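A protein chain is absent from this complex, but the other protein chains hold their places.
Showing subunit A:
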Amino acid sequence: MKKTILSFAAAAAVMSFGTMAAEAATKACFIYVGPIGDFGWSYQHHQGLEHMKKELGDKVETAYLESVPEGADAERAIERFARSGCNIIFTTSFGYMDPTNKVAGKFPDVKFEHATGYKREHPNVATYNSKFHEGRYIQGVIAAKMSKAGVAGYIASFPIPEVVMGINAFVLGAQSVNPDFKVKVVWANTWFDPGKEADAAKALIDQGVDIITQHTDSTAPMQVATERGIKAFGQASDMIKFGPTTQLTSIVDDWGPYYVERVKAVVDGTWKQQDVWGGMKEGHVVMAPFANMPDDVKKLAEETAAKIKSGEFNPFTGPIAKQDGSEWLKAGEVAENGVLLGLNFYVKGVDDKLPQ
């Protein structure tokens, strides 16, 4: 109930600001799942908005809603944006998928862009995502080189394809160095709760992992790793300030160029439905500087990154076995994007049962 009221209040506040400005400009609206001050996922989307605003100047007017819960609240928030005169609405969390498509059906003249989803039920819905798993593969390579225990801890959020893909890529990267490498997974069942994320990191460390990686959005696990004297990977933004001697690297999401391109398309009237899945090659996924590691590890990480960036290597290239040992990809076979985007099983070596 609290959150419902919160999102309404926020919506009302944004609406009243929005209507004061000039009507002529194209209005681009954003919905974030966390606060823009999370210094992770939502923060990076907001950085993208700021970048787009700077690039397009007067041609565009923006509005955003933060901390909008996934589910029914999201639908109300999106619908209110659509009614308030937004020309393009970016919904930036997986759980906004169905609400986005539902509202899009009611507002055919408004363009909708849904991040990390796969449903485009109406011609005015586009989807976009980044190949974060490319970065996770590199992290896995580094983890296996750096870990003495041979076990890494993975703080996961929700069992959606995006997250499962990341865990698998991490394991594959690690196993390319050490075939016996293990990953312990803890599901926090939240995208953002610094306290809980810190507790998860502590639990994993107490069970003997000596590398922490996370698919939740706060900087708390990085701080715990620093305090306990082990290494960790950042998430979504460069978190080096929270672990100057801890962060090995971080996957940085750079949404700015995409937002500029898509909003400009609306301004020019050339917007079309599409499904974009950009990775390191397109510059959507950037690795923070490799730090706190010996030169040979750094060199290997850089080589791996270069191979992925050039398109020479895809992390999901066979032979890959599923968790139960059965064959998934034959030698040399590359996973299809469609399969990856709906991924709901682990590869061999993950020490966890996937919640269904």
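Miscellaneous remarks
The criterion applied here is as follows: contacts are C-beta pairs under 8 Å (C-beta built on N, C-alpha and C of every residue); 3 or more make two chains touch, one makes a residue touch a chain; residues count from 1.
In this section, contacts and distances are computed from a predicted model.
According to UniProt, the chain absent from the figure is "ABC transporter permease", selected among "ABC transporter permease", "Cytochrome c biogenesis protein ResC", "NADH-quinone oxidoreductase subunit I" or "Alkylhydroperoxidase family enzyme, contains CxxC motif".
Note on the undisplayed chain: of the listed residues A:180, A:206, A:268 or A:327, the one touching it is A:206. Listed residues A:192, A:255 or A:290: the one in touch with the omitted chain is A:192. By the touch definition given at the top, subunit A reaches the unshown chain through residues 2, 5-6, 9, 34-39, 43, 66-67, 153, 159, 184-190, 192-196, 198-200, 202-204, 206-207, 209, 218-220, 223, 227, 237, 241-242, 351-353, 355-356.
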